[in-house]
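One protein chain is absent from this view; the other protein chains keep their places.
This part shows chain A:
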Amino acid sequence: MTPLKERLVQLEVLRYNPDTDTEAHFQRYEVVCQEEWVVLDALNKVKADIDPTLNYRWSCHMAVCGSCGMMINGEPKLSCHAFLRDYEGVIRVEPLAHFPVERDLVTAPDDFMEKLKRVKPYVIPKEQKPISEGEYKQTPAQLMKFRQYSMCINCMLCYAACPQYGLTPKFIGPAALTLAHRYNLDSRDGGRKERQEVVATHEGVWECTFVGACSEVCPAHVDPASALQQMKITSSIDWIVEHLIPGGKSARDTVSREDAGDIS
């Protein structure tokens, strides 16, 4: 077996210790890495050999758990998916932007978790059936309608990329709104009207100005920007039906059924 190529990597890592620091500062590490490694491997090597006090989150090391998000040279990235070979010179590693820093590279996701809850990210059945009537069926075409939007790994990279979220923290934000869209599009779901109270507001989709950064950084190719633009269109149709068409009050219910598509 040919030996793996080694490389001396320089990392500039943001440090913050809530017990002793009032401000964050950068700390430089030099660490010998294998050329094939990712940034997370380099951090693990620093923690093992150089500085055991360094804090960061990770779990799967294969871009599925969504816990290792960081700013790498200013770009939101999964550190287990950021290959050293794609970087030259000093690599700057910071905690995810727009989230409070708990310690070093660890951020507090509380705000995102609250927002996820607010969009009711679960199937709210259109009609409750007794178990004896069997399962809620779905065709492959009905599944494909929302499948892409169900791939989110909750890594919050889209929030770190979104300047609107950075400037206006009350914005529900890309991933949570996209999840609302995912359930609205589900043929088994009848909860769109309930979600609209959060979605069709100025902290919902109307805070989005379509910068599109969320979709560019998303490691799971969810394309949150597309979900939000689609929701703006359906919300606008709701508004027109409710305000400009006489007797159009129950529009949201009707649209939700059409959106979801009925099995028949």
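Here is the rule we go by: a residue touches a chain if its C-beta (ideal position, glycine included) is under 8 Å from a C-beta of that chain, and two chains touch if they have at least 3 such contacts; residues count from 1.
Assume contacts and distances are computed from a predicted model.
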| Hidden subunit of the complex - UniProt protein name among "Aspartate carbamoyltransferase", "Cysteine-rich domain-containing protein", "Protocatechuate 3,4-dioxygenase subunit alpha" or "Fumarate reductase subunit C" | "Fumarate reductase subunit C"
| field | Candidate in contact with the missing chain, chosen from A:Glu12, A:Glu102 or A:Glu194 | value | A:Glu102
| note | Touch rule applied to chain A and the missing chain gives residues 16, 18-19, 21, 23-24, 74-75, 97-98, 100-102, 108, 140-141, 144-145, 163, 166-167, 209-213, 215-216, 223, 225-226, 229-230, 232-233
